[in-house]
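For this view, one protein chain was removed and the others were kept in their places.
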Amino acid sequence: MDTIKLTIDNREIEVEKGTTIFQAAKQMGIDIPALCYMKLDNLGVENRPGGCRICVVEVEGRRNLAPSCSTVCTPGMVVHTHTMRVINARRTVLELILSDHPKDCLVCPKNGRCELQDLAARLGIREIHSVENAAVSTYKKDTSPSLKRDMDKCVMCRRCETMCNDVQSVGALSAVNRGFMAVVAPAFEQRLVDSNCTFCGQCVAVCPTGALTEVDHTGRIIQALMDPTKKVVVQTAPAVRAALGEEFGMEPGTLVTGKMVAALRRLGFDEVFDTDFAADLTIMEEGTELLDRLGRFLGGDKTVKLPILTSCCPAWVNFFEHNYPDMLDVPSSAKSPQQMFGAIAKTYFAEKIGVDRKDLVVVSVMPCLAKKYECQRDEFKVDGNPDVDFSISTRELASLIKSANIDFLSLPDEEFDAPLGESTGAAVIFGATGGVIEAAVRTAYEIYTGKKLDRIDFKELRGLDGIRHATIDFNGTPINIGIAHTLGNARKLLDGMRAGMYNFHAIEIMACPGGCIGGAGQPFHHGDSSVIKARMDAIYREDAGKKIRKSHENPYIIKLYEEFLGHPMSEKAHHLLHTHYFDKHD
Amino acid sequence: MPNYKMSLLCCGGTGCRASESVRIVERLREEIAAAGMDNDVQVVVTGCFGFCEQGPIVKVIPDNTFYTNVKPEDAEEIVKEHVVKGRKVTRLLYEDPDTKKHISDSKHMGFYQKQLRIALRNCGFINPENIDEYIARDGYEALAKVLQGTPQEAIETVKKSGLRGRGGGGFPTGLKWEIASKSPGPEKYVVCNADEGDPGAFMDRSILESDPNSVIEAMAICGYCIGASKGLVYIRAEYPLAVKRLQIAMRQARDYGLLGDDILGSGFNFDIEIRYGAGAFVCGEETALIHSMEGKRGEPTVKPPFPAESGYLGKPTNVNNVETFANIPVIFLKGSEWFASIGTEKSKGTKVFALAGKINNVGLIEVPMGTTLREVIYDIGGGIKGGKEFKAVQTGGPSGGCLTKKHLDTPIDYDNLTAAGSMMGSGGMIVMDEDDCMVSVAKFYLQFTVDESCGKCAPCRIGNKRLEEILDKITKGKGTMEDLDYLKNLSKVIKDTALCGLGQTSPNPVLSTLDNFYDEYVAHIVDKRCPAHKCRALRVYAIDPDRCKGCTACARACPAGAIKGEVKQAHVIDTEKCIRCGACFDKCKFNAVIVQ
Partner (left out) sequence: MSKIKSLDELRQMKARLESEMDIREKSNNPDKLVQIRVAMATCGIAAGARAVMNSIIERVEREKLPVIVTQGGCMGYCYAEPTIEVKRPGEDPVVFGHVNADKAMEIIDKYVLHGELVDGILPVNYQTIQEKI
């Protein structure tokens, strides 16, 4: 390792060549304030446009101040991180940023968790010099089913742009306009719904201010819970239980399944169900579809499309509808667990309890913002009534719990309600990248080979590498599996596949880093990849602790097929549990 | 080819074309044909002569007669009198502003006497659309010579010449080439920065319009030196004539094998492509320029890495400005010692300036480094228009500073201008007289940088806007002395923290006017008075009772009903009601309305 020596704040340090001043200072425990800077270790992504100029430091011999985030250390460099010249510059620049920022902190969605607010407190800003009627840059508000843009609050940190372009390769967001009116927006300042935005929400996940936030449905949920004529049921996605605790100060990776169920019950939901149940159902349908296609393919049917692509992730569905319209028949036609749950709840369950679907409100708690978009897609409605009425994020659930004065930490562990609350370990791992395909393999293997698996953990499918592949031996038949998380990696994988680089039978794709555990509706992890890792461990821990770990062994799933659906891919299953895709390419 | 006995050189630069020089050329050719002299007399369209104040220019060769302010209808007289009969058309000759004598030969005009033309050597002399004329003037000989030696030798020559970047930064050109040549990589690029953006500046445009081959030749030399086979000219689309001439020159150079594969039998391959800019000022900054060429948003990135290490498409890239390139062939033809003998200790050679503002001889000039501001303004520029008093000169474009009388004897070079609180910049030079309000001048430049900021970094995006707002407040008489402190602090912080050269220099007009014209700021704030009477909100109109004839014109023109008075008696302005629109001032035929 090539190293160099330099001096920061009168202390000498030896760092790896190429290290920035900011990182070198961090290694010494010196915390340089910054705003636009963001480093996502697990993605190898560093956002350092050098735009906010808050992290400037004094470098001896240099005429002006240096942005520490993007200035590489040189041998013998002498750096001062907190001189009066530096402090004055930081305060003056922050004051400028605040002078062009709305002062509505009290009702801002980011109130209390805003990086700009924190910074203003840290640098002790008490006054903003400005002339009477000083200009402020204002922009049209933009609300989509998932995301809200209030770009008056944009500080041009460009993190969202980095996520949208570099990480997700979606390219919906970029800087537009010049100078004082410069802002990040879709091309031509279109609305997000008119752009090729996938609603993955990774922009929201990194926005330091209230410029990009999720559409808040907590008010609608309260209204529904207040309404005596409505029966309100809730489903919770697997990744939620691995992260919700963070909102209440618990360590990342703490599983709070039981407390979450208890809290939902106290909030007044009539039934507390589990999306995991629908995840098991997804495996039944998707796994069967895989085996069907695989069987025909191995039998020499040239018309069959392989690999099969998973379709649980709504941002990924949006992504291929926009970018790969020629491949609409390649992904599995199985609906996502959220929508399968909605379809079953408003038919099977509604019939069971004798409630009209219009009086049954289905709420989902998701780690995801694209789910908000998904549940209002027209094909998931019957006579205008959606299968899933509202989708709220992990963060929104935490906010509901807090506003109801529920002491989350001291709640007892409670169990999900039957019949839609029972699930297997296979369903739990849906929350992590590689989990869906592992769950599918557990079931497909046993059905295909007719043999019991002697091992249930497929560790070769796990991990945080962006693109992974593995070959699973289906009793002599090698099944090639590809996995990608983040849409940028998905694009690489698909383009590589088109170029003939890969030969896969099945591919799992998740739009968010780490899969749903890193979803945009989760508690903010501020780019700390150890948080993602801890949540992932929690997911696999929950799986390992489950009595039943294969979807096809879920007794309630078996019962559902017996009582209602018949068999996987039956006509009824097709009608309720499968969907089709649209060409959204401009 | 015919041996012409006489040539009429007619300026085909953008400025003169706007004054019908194309029509003048047509008319001259018609008249010459009518006189049956087409085989004896040729009409040559050249690039800019520089003396734009007096354009369109027609220069008669061989007797060097310099006709000024020529109109198409003058063509007949020029041909019938001068060409046929040999009698000069006196009324079209330049009149010396001091002696009031006509001067026929441009060499005897003050405007040209102190100039030394290196970068502009062929401007106004050759036909830019004919490569033969460039070759006849030793064109491409420098390239041929360089190709016979090693790149290291050529780089050494450029280094020894002391040439520094003419685009504003003043970075030693030879060193820049050396760094790019040492950057590893099989694929490198030579970029010519023709994104000239300073208001009123047209040095680069003129060179490309008048002598495009000098830039092409220099780019090829640079390509050989750094190991690049591809050149890119980034030029603003608002320069259609420069683009056209460059395209013609490139085509002709390719035909002669001076661009393309195996140039001059040396085995060296080099060709050039033109890339169009949309005219954003910030795209003159080299990293922003590169991003723009890559199809990305034209905004700068933090340096290092410098383009020489990672530039266009991440490849080592050498970016030089048009004027810098135009100097290169001469350095090889005349030697680095010759070049280094011109100029000052640390600034060698000459510099082209676009003279503008309140000066008699507006135009494009080239002077040796070390020439004083006084020589430029008075000897070449012919002094201040209308005999007014010199107040300040703004150098370095919108981010330069305003220099005053005390700087007039400063020899112009990179270091002296910087030390005086301004900068060389790309060569804009705007002269101001006693009627210019320095607070308004600072505000004007800030408006420009606010308009042209890319918005990437906070100090430039928001800070410049705030500077502009405070300056505006002061010009409206609403400023406070605390504003001045904040103005100063904010300016310093912006300089200290902005990302690129644009932001780091944008407060210069504020700081230099605060330094040199502090009293003027104070007058606006404390006395609510604009000493130059420029700031409308601070004007106080009054009527001189001795001059007022009582014609009532002013009272009728006043939209605020602020003027009272009987017919044929002196009128009075009620300053409380007056909205300072100036309508009375414009209306009064007797100069009775005065501004206090």
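Going in written order, the chains are labelled A and B, and every chain counts its residues from 1.
The rule is simple: contacts are C-beta pairs under 8 Å (C-beta built on N, C-alpha and C of every residue); 3 or more make two chains touch, one makes a residue touch a chain.
None of the values given here were measured: they were computed from a predicted structure.
Participant: Using the touch definition given at the top, which of the shown chains does the missing chain touch?
Facilitator: When the entire complex is considered, the left-out chain reaches B.
Participant: Which residue from B:18, B:34, B:136 or B:313 sits in contact with the chain not drawn here?
Facilitator: B:136
Participant: Quick one: which of B:88, B:159, B:315 or B:492 touches the chain that's been left out?
Facilitator: Touching the chain that is not displayed is residue B:88.
Participant: Using the touch definition up top, pick the residue from B:186, B:265, B:386 or B:559 that touches the left-out chain.
Facilitator: B:265
Participant: Have a look at B:145, B:385, B:476 or B:529 and name the one touching the chain we're not showing.
Facilitator: B:145
Participant: Give the residue, chosen from B:6, B:484 or B:557, that touches the chain omitted from the document.
Facilitator: Touches the omitted chain: B:6.
Participant: Under the stated touch rule, tell me which residues of subunit B contact the chain that is not displayed.
Facilitator: Interface with the chain not displayed, on the subunit B side: 1, 3-7, 9, 61-64, 84-88, 90, 93, 101-104, 125-126, 132-133, 135-141, 144-145, 147-148, 255-258, 264-265.
The criterion applied here is as follows: only the chains that are shown with their structure count from here on.
Participant: Quick one: which bits of subunit B touch subunit A in the complex? Just the residue numbers, please.
Facilitator: 280, 297, 299, 301-302, 304, 450-459, 461-466, 469-470, 472-473, 478, 483, 486, 489-490, 493, 495-499, 504
Participant: In the complex formed with subunit B, which residues of subunit A make contact?
Facilitator: It comes out as residues 48-53, 56, 64-65, 67, 70-72, 85, 88-89, 92-93, 96-97, 99-100, 129-132, 134-135, 155-156, 174-175, 177-183.
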